[in-house]
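All protein chains of the complex are present and in place, except for one that has been dropped.
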Amino acid sequence: MINGEKILDHPIRWAMVGGGRGSQIGYIHRSSALRDNSFQLLAGAFDINPERGRDFGIQLGVAPERCYPDYKTLFAEEAKRPDGIEAVSIATPNGTHYEICKAALTAGLHAVCEKPLCFTHAQAKELVRLADSRNLVVGVTYGYSGHELIEQGRQMISHGDLGEIRIIRMQFPYGAYASTVEEKDPAAKWRMEPKTAGPSFVLGDVGTHVLFLAETMVSDFKIKNLLCLTKSFVKTRQLEDNAFVLMNLESGAQATCWSSAINCGALHGQKIRIIGSKASIEWFDERPNQMSYEVEGEPVRILERGGAYLYPEARREDRISGGHSEGLFDAWANLYRRFAIAMQAAGKGKKVDFWYPDIHAGAQGVKWVEKCVESAVNGSSWVDYN
Amino acid sequence: MINGEKILDHPIRWAMVGGGRGSQIGYIHRSSALRDNSFQLLAGAFDINPERGRDFGIQLGVAPERCYPDYKTLFAEEAKRPDGIEAVSIATPNGTHYEICKAALTAGLHAVCEKPLCFTHAQAKELVRLADSRNLVVGVTYGYSGHELIEQGRQMISHGDLGEIRIIRMQFPYGAYASTVEEKDPAAKWRMEPKTAGPSFVLGDVGTHVLFLAETMVSDFKIKNLLCLTKSFVKTRQLEDNAFVLMNLESGAQATCWSSAINCGALHGQKIRIIGSKASIEWFDERPNQMSYEVEGEPVRILERGGAYLYPEARREDRISGGHSEGLFDAWANLYRRFAIAMQAAGKGKKVDFWYPDIHAGAQGVKWVEKCVESAVNGSSWVDYN
Amino acid sequence: MINGEKILDHPIRWAMVGGGRGSQIGYIHRSSALRDNSFQLLAGAFDINPERGRDFGIQLGVAPERCYPDYKTLFAEEAKRPDGIEAVSIATPNGTHYEICKAALTAGLHAVCEKPLCFTHAQAKELVRLADSRNLVVGVTYGYSGHELIEQGRQMISHGDLGEIRIIRMQFPYGAYASTVEEKDPAAKWRMEPKTAGPSFVLGDVGTHVLFLAETMVSDFKIKNLLCLTKSFVKTRQLEDNAFVLMNLESGAQATCWSSAINCGALHGQKIRIIGSKASIEWFDERPNQMSYEVEGEPVRILERGGAYLYPEARREDRISGGHSEGLFDAWANLYRRFAIAMQAAGKGKKVDFWYPDIHAGAQGVKWVEKCVESAVNGSSWVDYN
Partner (left out) sequence: MINGEKILDHPIRWAMVGGGRGSQIGYIHRSSALRDNSFQLLAGAFDINPERGRDFGIQLGVAPERCYPDYKTLFAEEAKRPDGIEAVSIATPNGTHYEICKAALTAGLHAVCEKPLCFTHAQAKELVRLADSRNLVVGVTYGYSGHELIEQGRQMISHGDLGEIRIIRMQFPYGAYASTVEEKDPAAKWRMEPKTAGPSFVLGDVGTHVLFLAETMVSDFKIKNLLCLTKSFVKTRQLEDNAFVLMNLESGAQATCWSSAINCGALHGQKIRIIGSKASIEWFDERPNQMSYEVEGEPVRILERGGAYLYPEARREDRISGGHSEGLFDAWANLYRRFAIAMQAAGKGKKVDFWYPDIHAGAQGVKWVEKCVESAVNGSSWVDYN
């Protein structure tokens, strides 16, 4: 609960696969899931090295007997317990997401999965089918989609504050791989090799993040066709380190997306601007507590997270009043809170009335990367989306 | 632990007084203390209404028998248990801090106390004496003093990057009380009445926050004399809603502080600029992930939280890499992490080698308010500090 | 001269065609040309209405007998005078630029021409041939290309501060035509009709401006092929009100350009980011006195116009020391100063050693629009540039 609000009958019984000692992403999963008592960490297979994983689990307060050597044992043993886990978070390397997520769904567990959900659209459809048929929730951690101001954007657009949506400008261009850092840093290497990263480097690594912000805010975001221009500016790389995408949407709107790992000087750089016939909004993840709202012909307004003038739906997840800053961890915690509510509802055969990045959202990212790559290998030509 | 780093033998056994359902400040205490497994919430007297407090505690996972009706019972009963609490956080109205903190120390407990610690310098000295004589830790939650970039500022100054410190400009002027909101909002009223707020409104409510940022960063911040000009711009208020302070420091530096609750348009506005003979730094709490570093004659540099170029001491509490944003909750979590380490060290008769807002810091805030008020009532004349 | 520096033997004897009473563009031409005594306004055909033009010229201090009814009479009569004009500025509607510029060159006059120089690449080649064969200067008023920080960018790139240039991001998207303002404002209408505006609205109206900034800063900016996606979001318009362009350069770099007249909330929005293998720079025309310089792995630096750390070539046109702001008028005055020096040098058969937007630059803009339109009408396919 945020600030003592009761939203669950009981905390979801929860385990992790991966995310062990030294894992940045494992830490943010736990910080978020445990933040509001929505989840209770009861089991795990935290590490490829069982001994190290067990030691880490115990340190986290997990019972020794529920620290398992691998995900298969985890799912099998927990299934035997009357108080076994209800949900699992998957924070392992990209190439293993598909098999673990599939196994979790098969075991009847709700899941939270790091993106990308899988590497091919065919795999994604398989996971969607599994989840839908068993009425299971799969949350995908597109972190900033949980930010209060993204919800505000969604509300503004659905209330017509921007008029008809015309243009969506997306970018997520950072600079950390401007030189061959992978030669010295093995941790960097997996992001840019097909075996571990899938068919794309920057489209999948960062482009899908900002794509999801667009999908979150613009409810009729449906791509008609697209064109993608990629390049490996660092020539030794097999996968692209920069990509530009042009998109025509079914609605008649147009969208662009720039993904890059060689944008010198940018630490992160996720930014989205949505232009309607009456007004635009713009949001930037390095100053996430402010959003620009620009009605044509009027002074630009700076909306602040927590501002009393925001839509009630946006303020539902206020953790502290405006002026105080919230960051990435708080946006993630909002997502985990929504996942928990959705999981509990699913257990009762119900649907929730709010948005969260679910398995359809995850599948859409996989398809988008696939289509972008298809365009790029075909001389950056136009590709139909459906 | 942050990201799986082991810093404690065991989580500190912990209780809360106050901070019950609907309390914003209680929520941030729990979010911070529980974030990194540094504390374990085992008991509490969460509410002035025992029934409501008990219900709330149970919802938080506290055993029913350890949800106590009041702080006196809490301290007495826990003292009888072999697994009784080691520390308590005090998140009650200002006027009760002194008596509860004194009782906690007397009961041999470490404490974390909301500011102000108490209302008079004499009370503060009493608490300091108690804590020091019993080797107990009292942490005071000046939240942003735990921010990574504030530690960076501290390191820069101690390494001489700014040269000799000349001027410190502090401000914490927000606008929420520009009109008589207290007439409709009883929750606002207590901040501006002597009985509940103490001898000052904005000096104590917000001025001390930014004063602590200065003390954190400038290690020889010692006031020689000061002058304070206050006013209640909303005339029905007994306490000041705006204050300007001028200070001469022992070192020859000069400092100013502007505190306000009537600065229309500012949600928060805590800002500090420190000017040395070589360079200045400036930090603003509404965009806390950036700090300006301005070497005279060179282009202004924007330091980013998490930047690889920061001092190692500043990056010690990185929760996520640069470009991602951290907010107020993360800064608070850093403080609670330091409190835990200090409490464990104190239990072993040791001191820690890092800075945190301790009882001396808390006492300093009380004294500063007292001296400012003394100047203000004496026609805004100069007052010696010692 | 700036600040008393003597650069000319005598001020250039100068006339204007167009730019009469109420013309915003005529005013900026005069403000710039007369600013530093580089030009002397001696004649003109200021208005399509001869009487009104004559009255206006007299008010400007032009001798009545040198206020001519039209440009043909102006060129013919001035040619007869021993003290006749040496140069003419053309500030008439777009559709007349070609014929007037051609007539000026034929009359042996140097010219300053508003962009676009003409409507087709064939026309542009004709003007280039004329100017080159007669050793005449044609300056094109891409205003901000004269800004000190653009010169700084040019110097940084030529000195290798950015490393190898990889990506150039250009945009000039404003919002004033988000709705059908042309229905009420006839002055807006000519910009978007083929007869008066040429083959394009926003590509020619604003896209070429930022294209020139790129060409100014990146000396080997040569397009290999490009693709352009256009749309008229306001459906009653014949010409596009939004355009996205992707470009591959001969050097292996990639460039993008976004031009728009429907970007709600943006007054101007001309921005350019140049990314090299070591660092990036970014400049925005609404805050033109600052440029961001971002070395990968270091804090972002904010370069200020007038800063002592800028390259000497950039500071050559300082009109006032750093910290004081210069604006569009000052950038224009820099251009006119360079035009004057180049005209004087041409009269002596010499070339100047500095950059300015000359007839080749003007011709390049015309060709670029032509190629973009060619791509757009061919289903936004790739078009070879040469």
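Chains here go by letter, A, B and C, matching the order in which they are written, and residues are numbered from 1 within each.
Criterion: contacts are C-beta pairs under 8 Å (C-beta built on N, C-alpha and C of every residue); 3 or more make two chains touch, one makes a residue touch a chain.
These numbers come from a predicted model, not from an experiment.
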Contact residue for the chain not shown (choose from C:81, C:129, C:287 or C:350): C:287
Touch with the omitted chain, as defined above, among B:179, B:196 or B:219: B:179
Candidate in contact with the missing chain, chosen from C:21, C:72, C:121 or C:367: C:21
Given C:199, C:306 or C:365, the one touching the chain that is not displayed: C:306
Chain A residues that touch the omitted chain in the full complex: 293, 297-304, 307-309
Missing-chain contacts mapped onto chain B: 162, 166-167, 169, 175-176, 178-179, 227, 229, 231, 233, 242, 244, 246, 248, 254, 256, 258, 260, 262-266, 275-280, 292-296, 298, 300, 379-382
Positions on chain C contacted by the hidden chain, ascending: 1-4, 6, 20-24, 26-28, 31, 34-35, 37, 56, 59-61, 174, 266-269, 285-290, 304, 306-307, 319-330
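As a working rule, only the chains that are shown with their structure count from here on.
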Chain B and chain C, separation of their C-alpha mean positions in angstrom: 56
Centre distance in Å when chain A and chain B are each reduced to the mean of their C-alpha atoms: 34
Numbers and ranges of chain B residues touching at least 2 other chains: 304, 307
